[in-house]
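With one protein chain held back, the other chains of the complex are shown just where they sit.
And now, chain A:
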Amino acid sequence: MGIKWNEIFVGGDPLLVGSQIAIVLTVVAIVVGLTYFKKWGWLWREWLTTVDHKKIGIMYILSGVLMFFRGGIDGLLMKAQTARPEMNFLDAQHYNEIFTTHGVIMILFMAMPFLIGLMNVVVPLQIGARDVAFPQLNALSFWLFFSGAMLFNISFVVGGSPDAGWTSYFPLAGKEFSPGIGNNYYAIALQIAGLGTLMTGINFIVTILKMRAPGMTLMKMPMFTWTTLITSIIIVAAFPIFTVALALMTFDRLYGTHFFTLSSGGSDMLWANLFWLWGHPEVYIVILPAFGIFSEVIATFSRKTLFGYTSMVVSIVGIAFLSMIVWVHHFYTMDAGPAVNSFFSITTMLIAVPTGVKIFNWLFTMRKGRIQFTTAMLWALAFVPNFVIGGVTGVMLAMAAADYQYHNTLFLVAHFHYVLIPGVVFAVFAGLYYWWPKMFGFMLNEKLGKYHFWLFVIGFNVTFMPMFFLGLKGAVRRAYTYSAESGFAPLFLVSAIGSIILAIGFAVFCYNIYWSFRYAKRNVSHDPWDARTLEWMTASPVQFYNFAVVPEVKQLDAFWHMKKRGETLTLKESDIKKIHMPSNSGLPFYMAVVFGITGFFLVFEAHIAAAVAAIGIVIGLVIRSFDYNDGYYVSVDEIKRTERTWRNVEGGTENHVG
C-alpha cells in the first residue's frame, strides 16, 4: 500500500515513548472495562448511534474536556521550557510541534466542540423544538469532527506532528521547507473536522429559522439562540474558504502543485490571506456564542431581563459583518501600503464599538438587579474586567503603525489569550455550571466550583499578564528559548508559575465533575436557578422528546413570564398527542471511521489505499440515499407516564436560588 509501516511510529524521545505507552494502556483499559461491565451494547445504542441533540451535545462537551487536557499539557510543556533561559527540556523541533498542536487543538478541538456542544444541548430547548432540523446530519457533524480531531491527535506519536504553527504559513508549511508528513495531518484532519463544522452551521441556521415554538418571533428569541444563529451564518460564510485553502494546501503537499510555493510562481501571501479570511471570522465563531452564554447567565442571576436587547442583536450582527472585513490586520507588516493598512485599522477598531455596547448592556443588566454569586455568575463577572483588558490591547494592536512594534511578539500572544480565555473559556465554564443540571439532572458542586474559579482566574492573570510586558521588552512568540542576557527570565518564570495555578484550577474542575457525578443530590428541580428561558420548563435531565406539548411563546423570557402567570406546571393530559421522533443510525459513526481511514492513508501519501478507502465514503452516501426510515412515534401513554414521574416529585425537589 505504499506505507513503510515500520517507520510510522515516532520514537527516540522519552516523553513520546511515555505517551505511546500511556495511549496503549488507556485503550486497553477502555476495551477491557467495556467488555467486563458488558457495556458495548449500551455504548452502541445509547451513544454511538444516537441522533438526540442532547446526547450529541454531551459527546461534544466530553471531547472538549479531553482536548482541553491535551492542549493544556502542550501549554504546560511550553511554559516549562521557557521558565528559565536556555533550557534544554525540549529541543526546537519538539517545541515547534507543541505550540502548533496547542494552537490548533485549543481553537478547533477545544473551544469549538465546547461551544457547539452547548449549542446542541441548549438551542433546540430554548426555541421549544424536539430536535435540530436534521438530526442524522447532526450526528454526522459530530462524528466527522471527532474523526478529524482523533486523526490530528495521533500525529505526535504516529508519523510526526505538524510543526509550522497553527497558522501553518507558507512557504514554511510546504514541502520545500517541511518535507515530513506532519503538516499533511494539518491539511487532512482539519478538512475532515471542518466538514463537520460546516454541516453544523447549516443545521443550526435551518433549526433556528424553521423550528421555533409558535409565537417566538426572531425578536423574542433568547440571546444565546441569536448568537448561535449569527455564528452559524459566519460558519457558512467562512468555513468554505478554509475548505478551499486546505484543499489547495493538500494539492501542494501531496501532488506537487504550486499555489503557495516559492518556486514556479506560487504565492505565500495567498495562503496568509485565505487563512485569515477564514481565521478571523473563526475567532468570532467562538466568541459570539460565548457572548450569548454570558447574556443568559447575567440576566438569570441579576434576575432582570437583558438590558438593551435590540442593541445587543444589532451589535452581534454588526460584529459578524465587521469580522469578515478585518483579516489583513493579521499581517499589516506584509507591506500592503498605508492605504490598505489604514482601511483595516479602521474596520478593526470599529469592532470595539458594538463590543463596547455589549459590555455596557451587561453592566446595566446587573444595575438595579439582585446579583447572585453562583459559580456560573462568577465566571460571567470575571469575564468583564479580563475581557476589557483583552479588548483595549486589541484596539492598540489594531492601530497598524503601532502594530509594527507588537506584531509577532508576546504582547500579541497575551492579547489573544486575554480575549479567548475570558471570552470563550470563562463562558464555557459559566455555561457548564449553569446548564449542567439540565444535561444531567444534578448540579456541579458549587464549593468546588468556587475553588476552580479562583484558581483558574488568578492563574490565568499570573500566566498572561507578564507576557504583555515581555512583548514590549522585545520577546517574540514561538521562540523555544531566549538568552540569559535578554532580561526576560523573571517574567517568564512568573508566567510559568501562573500556568501551574491555572492547571490546578482545571484539575479541580475535572475533580468536580467526578465528585458531583458520584455524590451530588439527584433531586434537583427542573428549574434550579429560577431562570427565564424555555429550556428550564422541561425535566432535568430532559426527556428524549424535550417537551410533552410544545409551549406557546408570548414574549421575551417566555418561561419567566409563564411562571409569573402561574401556568408552568399545568399540563392538560388531553393536550398530549403522539410525538414523531427520528430513529438512531449507525451510519454517521461508520462515515467517521471511513473518513478517518481515508484521511490516514492520505496523510501518509498512500494514494491508492486512500482511493480504495474513499469507496467506503461513497458506499455510505449510497446507503443513506436508500434509507427510507422515517422515524417512529412515541405513544401518548408513554408520554403521560414519563411526564408524571418528573412532575409528581416536583414538591420534593430543591431549588438552588430563591
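Note that in this section a contact is a pair of C-beta atoms (placed from the backbone, for glycine too) under 8 Å apart; a residue touches a chain by one contact, two chains touch by 3 or more; residues count from 1.
By definition in this document, contacts and distances are computed from a predicted model.
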item: Chain not displayed: protein name in its UniProt record ("Oxidoreductase", "Sigma-70 family RNA polymerase sigma factor", "Magnesium transporter MgtE intracellular domain-containing protein" or "Quinol oxidase subunit 2"); value: "Quinol oxidase subunit 2"
item: Residue among A:Gly18, A:Gly33, A:Gly215 or A:Pro338 touching the omitted chain; value: A:Pro338
item: Of A:Ala237, A:Val395 or A:Ile623, the residue in touch with the unshown chain; value: A:Val395
item: Option from A:Phe109, A:Tyr480, A:Phe559 or A:Phe595 whose C-beta touches the chain left out; value: A:Tyr480
item: Hidden-chain contact residue, picked from the options A:Leu34, A:Val317, A:Ile458 or A:Val549; value: A:Ile458
item: Chain A residues that touch the omitted chain in the full complex; value: 4, 7-8, 10, 12, 92-93, 96, 159-161, 163-165, 169-172, 175-182, 184, 253-254, 256, 258, 261-265, 268-269, 272, 302-305, 307-311, 331, 333-335, 337-338, 341-342, 345-346, 349-350, 352-353, 356-357, 359-361, 363-364, 366-373, 381-382, 384-385, 388-389, 392-393, 395-396, 399-409, 454, 457-458, 461-462, 465-466, 469, 472-474, 476-482, 487, 490-491, 494, 604-605, 658
